[in-house]
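All protein chains but one are shown in place.
Residue numbering begins at 1 within each chain, and the chains themselves are lettered A and B in the order written.
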Amino acid sequence: MLFAVLSGFILAMFTPLLQPVAQNKTGWILAILPLSLTLYFASFVPAVSQGEVIYQEWQWLPGMDINLSFMLDGLSLLFALLISFIGVFIFIYAGSYLQGHKSTARFFVIMLAFMASMLGLVLSDNLISLFVFWELTSITSYLLIGFDHEDESARRSALQGLFVTVGGGLALMAGLIMLATVGGSYQLSEILTASDSVLESSLAVGMIICILLGTFTKSAQFPFHFWLPNAMAAPTPVSAYLHSATMVKAGIYLMARLNPAFTEHALWTVSLSLFGAITMFVGAYLAYSATDIKKVLAYSTVMALGTLTMLLGIGTEYALIAFTCFLLAHSLYKAALFMLAGAIDHEIGTKDLTLMGGLRSKMPRTAVITAIAALSLAGMPPLFGFIAKEAMFEAVIGNDSYQALILILALAAAMLVMAIAAVVAIKPFYGELRSTPKKPHEAPLAMLIGPAILAVLSLMFGLLPWVPQNSILSATVNAVSVTPASFSLALWHGFNLPLLLSVIALIGGILLFVFWQKTRPAIGHLTTQASRFGPEAGYFSMMNGITYIASWQTRLLQNGKLGNYMIVMILTTVILVGYTLLSQYGLNVYLNVEGIAFYEFFIVLLMLLATIYAISTRSRLGAVASMGVLGFTVALVFIHFSAPDLGITQVLVETLTVILLVLVLFKLPGFSRYSSRYEVIRDASVAVLMGVLMTLLTLAAIDVQFFETISGFFVESSYPLAKGRNIVNVILVDFRALDTLGEIFVLAIAALGVFSMLKLRAEEK
Amino acid sequence: MESLMAYVIGILFAAAIYMMLRRSIVKLVIGLIILSNAANLLIFAVSGMTRGAPPLIPEGAAAPLGIIADPLPQALILTAIVIAFGVLAFAVVLIHRAYEVVGNDDLDQMKDTDT
């Protein structure tokens, strides 16, 4: 499973090489990866549907209980299948959608990384690796939303999504760490079995709030829903993927994953069901009031996410069944609809629903597929969306707390969704043909194959509900709930209350659709008015506030004079460290010259002379030369005192430093004297204070040793464990290789910094 | 030797800070170089200075014979030397760029981010 997750990242690395070769076929070729992943995950279906849970573990940082461990149960398998299966069509679609775009390769690189992080997220069994993948999805989706980085609004939307989700991510991290502390392990599978100790702990409330902040922001729950519609600044394939199987579903996944641990806690159930219900209604309402087809779909995703959260919150067996069905149904139709909307936009050049009409004759296939997918969205029989909606009504009716409120919201949302579905399926294709920016024609195969297959699946699962149920959905429900559940899905349940509600929703929806032309402008106006006080306005005023405070404190504390900053920092250090040193250790000045050979004195003397010459000379060449002398005497010290590696390194670096200084320094003006006598005295006193402090500190450090150093271990195990006889090198490349890795990255950053500073100038000229 | 080095280190630090507080940017660079040398010597001195016993294991032996110099600070300093060079190069080029843009080598004149 590790390779299943990593394969996306690895392939991403090679995509830039593939793109120039494969050209327009890149999408098709890359789709092989998600396809094989789908088959790979599908091979687990028989085992998982029998209730088996598959664990695989790779050590990462075993010392900190952080491992790359993966768990495949019904829930993660369902998500993994959705991610990889929908991914197949997204890649094929994107290859066609972005044809001719200049940075297609960049798009695919991020997209692959996005898919891989999402897979990692749903498969992780370790809280820390889960969190790492969680943040990776935030970052990759930021890059995807801002893909069109020359467009300012895209950049703004991307940043907004990042701020909201990463802000939530911080809270989530706190929540997860609390959870691990209380649960006694970072392994999810172990925490879930210890739910009693989790619930009884005093941290439970804080933990739930933190985790929910994370999942609500990620899954665009009210009041954080505003970033999601803006995220459609991304190219359509991204929206289709982000809305259907990835990103926003990450929050849903995590809530479902943790549901068995928290389902007994009132705060968890109440906040999930209430916020979910509100989100559901708000999303449906906003979707109804929008005219941009992508925006309509985006808000309907908000509605779906709300529904899912609400169902988790209700938490009864029925609710969880409805949850899984709805999850599957939504992923299928939403991916299809987004891709179709993108296809329409791509072929006619507008996203505005009010400008569309009569495309049926021009785009017949698109029209048919849209109709099927929209039926599933509306929850009409015989599509799978119908089963999901019936189950949802059933669950809402069987709910105890806030039954009336949630039922009303659910019914209203269902009506609005019915109307939206009708708008999306009918408005663009029927009626008279409107003139559009581009001459409409049928979309290419690559853009239709995905929606077609997904729509057919919606239909097939509706007609044969036992297929998904037996293969995966029952396992999913069992993974989400505490008690084992058995159920069977069917299209026809007889005449009952859910069916009645469906009929009411249908009638209401049709009415709303018929009056869409008349009511929509008024509602749209109202929404615009209301948005001034909405959460998005809050987001903007918060951002303004941060900038304001930042500029205020900058004016106050940072007046732009480097010297002042340094003096403040140094004096603070001197006072704090000096106080601690004197109060804890006392003043102990000593000098032990015993055993020092006269040439050692000579080296030291040379060192000091070079330094003093460097600060007093007015010639740059002299200063550079004395720096060379200083460097070489330091190298002498290293070599003389048993550090041959250091000596060699120092000599080589010193040579390069002199070359560097010669290359640059002489293009700068010579040493200038700017300081007044007062400033010289002030700076000199600060410097002397610092020097005295460092001397005292060094003397103290030589004098006392509080604990045994760890060097003994390195010395002893260098040969037996690491097969190296140069212990310094063994430490660098084996024992502390991670540090060294970090250090070469620092070098790389410095080099690229230099390069870009000089390169940038070259372009200006 | 360590106690003698303590005084040397103090003087180096003082010199480095003094140079870094000057307003002429070229002096800042000199200060930076002295500072990195001072810091390396500091780590080297506080871990004890041993003559003629490099941290190497002789061929055929599994562990060093007798007392050797502490290898850990050496490993730290080795990377520090190379990194200091990288940072110095970055700083020098940055200063050079700043000088070109501002047209003045007085640090106190480089107050605005807008130029």
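Quick note on the criterion: a residue touches a chain if its C-beta (ideal position, glycine included) is under 8 Å from a C-beta of that chain, and two chains touch if they have at least 3 such contacts.
By our rule, contacts and distances are computed from a predicted model.
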| item | value |
| --- | --- |
| Options "Octanoyltransferase", "TRAP transporter, DctM subunit", "Na(+)/H(+) antiporter subunit B" or "Cytochrome bd menaquinol oxidase subunit II": UniProt name of the undisplayed chain | "Na(+)/H(+) antiporter subunit B" |
| Touch criterion as defined above, residue of B:Ser3, B:Ser24, B:Asn37 or B:Thr79 at the omitted chain | B:Thr79 |
| From A:Thr217, A:Ser481, A:Thr649 or A:Ser711, residue that would touch the chain that is not displayed | A:Thr649 |
| Absent chain, residues of chain A that touch it | 2, 57-62, 68, 618-621, 644-645, 648-649, 652-653, 655-656, 659-660, 662-664, 666-667, 670, 722-726, 728-730, 732-734, 737-738, 740-741, 744-745, 747-748, 750-752, 754-755, 758-759, 761-762 |
| Touch list for chain B against the chain that is not drawn | 54, 56, 59, 78-79, 82, 85-86, 89, 93 |
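Quick note on the criterion: only the chains that are shown with their structure count from here on.
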| item | value |
| --- | --- |
| Chain B-facing residues of chain A, complex | 559-563, 566-567, 570, 590-593, 595-596, 600, 604, 607-608, 611-612, 614-615, 620, 623, 627, 630-631, 634, 637-638, 640-646, 649-650, 653, 656-657, 660-661, 664-665, 667-675, 683-684, 686-688, 690-695, 698-699, 701-702, 709-711, 714-716, 718-720, 725-728, 731-732, 736, 739-740, 743, 746-747, 750-751, 753-754, 757-758, 761 |
| Complex contact set, residues of chain B against chain A | 1-30, 33-34, 37-38, 40-42, 44-59, 61-64, 68-72, 74-75, 77-79, 81-90, 92-97, 99-100, 105-108, 110-112 |
